[in-house]
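I have a structure here, written as structure tokens, and I will follow up with some questions on it.
All protein chains but one are shown in place.
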Amino acid sequence: MVEFLIGLGLPGWVAWSIAALVAAVLLLNVIAGGALVFIWAERKIAARIQDRLGPTRTGGRFGWLQSLADGIKLLAKEDLMPEGADGLLFRLAPYVSFCASFCAFIALPFAFDVVGQRLNVGVFFVVAVLGLEVFGVILAGYASASKWSLFGAMREAAQVVSYEVPLGMCVVVPVMLAGTMDLVTIGEKQAGWMSSWFLFHDPFTFIIFWVYVTCAVASVNRAPFDLAEAESELVAGFHTEYSGLRWSFFFMAEYGSMFLVSGLAAVLFLGGWNGPVPVARLLGFSDGTGESAAYVVRLLGLANLMGKATLGVLFMMWIRWTLPRLRIDQVMTTCLKYCTPIAAVMFAGAMFWQLFLPGGLFPGWGRPAGEIREGWLEGPGGLPAAASPAEDRSSTVTGGEPFERTGLATRSPR
Amino acid sequence: MMGLVLAPAMVASLATCLATVPLFAVNPFTEPVGVVHYLFVGAVLFTAGIACMTLKRNALGILMGIELVLNGANINFVAFASPYLRAEGAPTLGLDGQVVALFVILLAAAEAAVALAITLNFYNNHATVDVDRADDLKG
Amino acid sequence: MPDLIEDDPRIIEFDVRTDEMLVNMGPQHPSTHGVLRLVLRTDGEIVSETEPHIGYLHRCAEKIGENLTPRQWIPYTDRLDYLAAMNMNLGWALTVEKLMRHEVGEKARHLRVLIAELNRISSHLVGMGAYGLDLGTFSPFLYAFRERERILDLFEEACGARLTYSYITVGGATADLPPGWLQRCEAFLDQFEPIIKEYHALLTTNAIFVKRTAGIGVLSRAMAIDYGCSGPVLRGSGVDQDLRRDGESLYTGMYDGYAFEVAVQKEGRYPRDHSYPTVPSEAVLGDCWHRFFVRMLEVVQSMDLVRQAIDRYAACPEPLPEPLKLFEKLPVGDAYLETEAPKGQMGFYVVGNGTSIPWRVRARSSSFSNLSVTHELCRGCLIADVPAIVGSLDIVMGEIDR
Amino acid sequence: MRGPSFLESIEAACPGAVVGSQLEALDPWIEIAPARIAEVCQWLKSRAEPRFDSLQCITAVDWLETDPKKAAKVSWQPHLEMVYHLWSTPARSSLVLKVKLPRWSGDVAGHLPEIPSVTGVWRTADWHEREVYDLSGVSFSGHPDLRRILCPEDWVGYPLRKDYEMPMEYHGIRCR
Partner (left out) sequence: MTGMLDMDFIDFMDFSTLTHVVPPLATTLAALPALPIAGINWHSVLFLLFAGLACGFAIGVVAADNVVRMALYLVFSLGATAGLFFLAGAEFLGAMQLMIYVGGTLVLLVFGVMLTAQAPLVSIKPSSSDRTLTAVAGASLLSLLLTAAFSVDAWRGPGVGVVPAPSATPLGMALVGVRVDEPPAGTPVGGRVGYMLPFEIVSVHLLVVLVGAAYLARAKRRRTPRPIDALASAMPVEPVSTAATVAPTGRSAGGARSALVGGGR
């Protein structure tokens, strides 16, 4: 994009600024637009699960404009602030939540080079920033001057801090398998057929994926772990006192986080932008075969990742409308007595598996060894391919290949 | 008494201003960042932390001051360790700086947990977090 | 709020004591089943003291009853337990009939059983669904309402109303069932029977549900009796008492010839437990799970009774008797009768003084006594347990506040 | 145990407590002396055969004819009648106790008649007595927490008394 803008004759700094702006707006749209779609989807899914129809009229068929109408209603709603609330913190809280949710998207790749900013500690960054969302909730709970909100905030604080431990352990397993914390490389490692996904790498990864799902649901506060907003106990928890736009920011942050953890699961365990069947490769598309082919490959990757992430979100909705809520002590027990030990054992198991059976369950099955080592796409976007291929150390997968693709960045000066 | 304290402080402040002049003599937006920039931030954080520790009477406020001090020190470690900020030919701490900073972060987490537990115990016994009231030896 | 006794041994002490908070749960709270206000004294998440405050729905129905004839007061009984209005009508009608020494015919008797048991199903459905809601799952609520809707449709056909029926009245019922009603009722039962398995899957046997309810709010049988608890709350504590079998003969006579088993755990077993989910190992007799399970069993039991009643009702050739006149004179004297309503034992007391208007009317509601045990059950539990416990008592504020 | 013999057993256990009885009524009842009610109830709960372990209902009936023309015709003096409905879970039988109280203590309007509380016998009596206190105006001595339960705490008057007049307004809300 930058090259394209520069090609138009724009000065470099303008091109860069526009490119950055476009990326930011696109990401913002992923959250805002995603929230609209997901809220509608949640209403429809909840309705169908509950033998209802859900929204049917707004926007013609299927009520597809329902969440937009809701948004307009929220905009027009009176913005209340309780007496005795800490004004600054009360106003700030929703945006803190939203910003954390938004910032984490920066490092999430949507296709192999569609990423806001490729970071070499991408996994870590996403998990860390996601953990900051809790501050918005805590501030909201404290600033609302409501006891229910305070309860919600304390629950959230305890829950999120606890669940970061097993979540971190789960996330480390794909990192270990890929030998890097860079999300793009992790995704690329799973190229090929479905069997090369880390989910099917070995039994331990398969189990730890489900631990990850549990922890992810807990860390984004969805049922059955939605203790912070448990409506039957805490009225509405931390957002009891919020209305209108501020409340909708919390909502967007929640849906953004859901999408984020689902996307992270997709990249870490479910092959990222690599479909179950390498359609592009079978059709002979690759970056090498021309510019339009490169676009097709990217679009396919985008569709794959979006599809997987959406499936993850729908899975969370399905759970939410099926299960009762856990109690706070049970949530903690689940984390500390089940998730953490299981994650630790699975981590150790995956480690030994990697040490002794490094090929995974399906070594080389549908995944030509040569391609994996070189990357199944040659350097895209005019960037030269890897400068110095690693020496062949076929004993390990971790002998990573040199990836030189960075999202918006040019090559680093050396 | 006050004057005695103030006089060296005044002198020191003046000296500081003079010392920082070279930093602002150049356009900060164009000048590449060096170690000293980080040291400046580190110093401010460190000082703020010390001030917090002396000023606050809330036990948790003091805890926050400690965190600030640790972070000020951390910034220095990172700055010295960073080959990126290193001036041409200047020595760096290399990886050691980052490792020390890492340990500081880990130990700060431990320290915060223990301090919080102590504070809560103190709160249980005294029904306050005002450390000025913690003047009896027997809890 | 009475002052807490400082060294009350029943209060659990923690090493880390944090701020004690007084929290109002209700009267505008999503899970207090109406306008109930619970004042919780909490230490963090732990509730050290619960004090129910009631009366937000008080309308002095008893005073109103002193100015109306018994048949005129029937609509007011609808509003006591508005989820089981038929049973309220029945209780009052039977009490007045007891005072007047009036006997309704066979046909009216079977009609009453039929209608009352059908209403018991719908009441328990609401109780079950709302309990799911209390525990944070929304779907069972609508599943329950879907089936309740069909019962309400049947009631609407019979009496024109969907909530406050005023159908059973002194001396019989206001109208006979419309033609084809019995077939539709049977069709409903046939369709409803397999659905109960869904409820068991969604709630009764759900691991999270069991975790949330088993061992929570254990009500010992002694305490249940001491607090005058009744209905599923009492039976959930293992007390084998069901007024349909053990009540006054005037009332048990209504169920004469009907076969049913009281839903109570005896010797560690529920009746017919071979075909229903087994009791989870964590569950303690008298806890929330057992109270809930008794209700679920009673749904089946009532279905059975409805089927029996349909047969018997259809076998009665004579027409339904006309109800008593609106201004029928009441004899001098008093009568008290308790009936087994879905929520528990609903007692009515009427004092007649020779006029058509009773001198005194009294409604003893089961939820009133059942709720009064809350502060015992909620002592030392977590905040999340409070809705679970209050929900398991299945209260209706209409009959508590009267 | 037949009816009359049960009466005798009460008589034997609490001499002088029974002041009257009506065994032929629809719901046969025993009248107890006001001061002895808690003692009799304690005996009924713990030692009587069968044991009445459950209190179902406490009712206060206000016997007062407000219409002077009708009042001249009635055979009774104005009084309050407390009715206790007991239930025995093991024996599945019921028992009715009645207690006659003056409408006002010492016939001074506003002085509530007093009766010993049976809260110590059955804990369910707590709320039932509060309700009777709230609506009928009977003071229960020994009750741990005698407050209004259904009406607001600052409500004036006892609604179930026959001579109760609804106030014109309550905190600015028109009532009549």
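The chains carry the letters A, B, C and D, assigned in the order they are written, with residues numbered from 1 in each.
Following the convention adopted for this analysis, contacts are C-beta pairs under 8 Å (C-beta built on N, C-alpha and C of every residue); 3 or more make two chains touch, one makes a residue touch a chain.
Everything numeric in this text was worked out from a predicted model, so none of it was measured.
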Omitted-chain contact residue, chosen from D:Pro34, D:Pro50 or D:Gly142: D:Pro50
Residue among A:Ala128, A:Val279, A:Val296 or A:Met332 touching the omitted chain: A:Ala128
Please pick, from A:Leu53, A:Ile72 or A:Val161, the residue that touches the omitted chain in the full complex. A:Val161
Pick out the residues on chain A that sit against the missing chain. 11-13, 16, 86, 88-89, 92, 117-121, 124-125, 127-129, 131-132, 134-135, 138-139, 141-143, 150, 153-154, 157-158, 160-161, 164, 168, 179-182, 184-185, 386-388, 390-391, 393, 396, 398-404, 406, 408-414
Contacts from chain B to the absent chain lie at residues 5-6, 8-9, 12-13, 15-16, 19-20, 22-23, 27-52, 54-58, 60-61, 63-65, 67-68, 71, 74-75, 78-79, 81-96, 98-99, 101-103, 105-110, 112-114, 116-121, 123, 128-130
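Here is the rule we use: only the chains that are shown with their structure count from here on.
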Where the contacts of chain A and chain D overlap, which chains show up? C
Relative to chain B, which chain has the most distant C-alpha mean position? D
Just the number, please: Cα centre separation of chain B and chain C in whole Å. 65
Approximately how many whole Å separate the CA-defined centres of chain B and chain D? 74
Within their complex, state which residues of chain A touch chain C. 46, 49-52, 147-148, 151, 154-155, 223-224, 226-227, 230-235, 321-330
Within their complex, chain C touches chain D through residues 2, 54-55, 58, 60, 62-63, 98-99, 101, 223, 225-228, 239, 241, 246, 248, 333-336, 338, 345, 347, 349, 351, 359-360, 362, 364, 368-369, 372, 401-402
Contact residues on chain D for chain C in the complex? 25-27, 53-57, 59, 61-62, 83, 85, 87, 89, 92, 94, 96, 122-124, 126-128, 131, 135, 144-145, 148-152, 159-160, 164
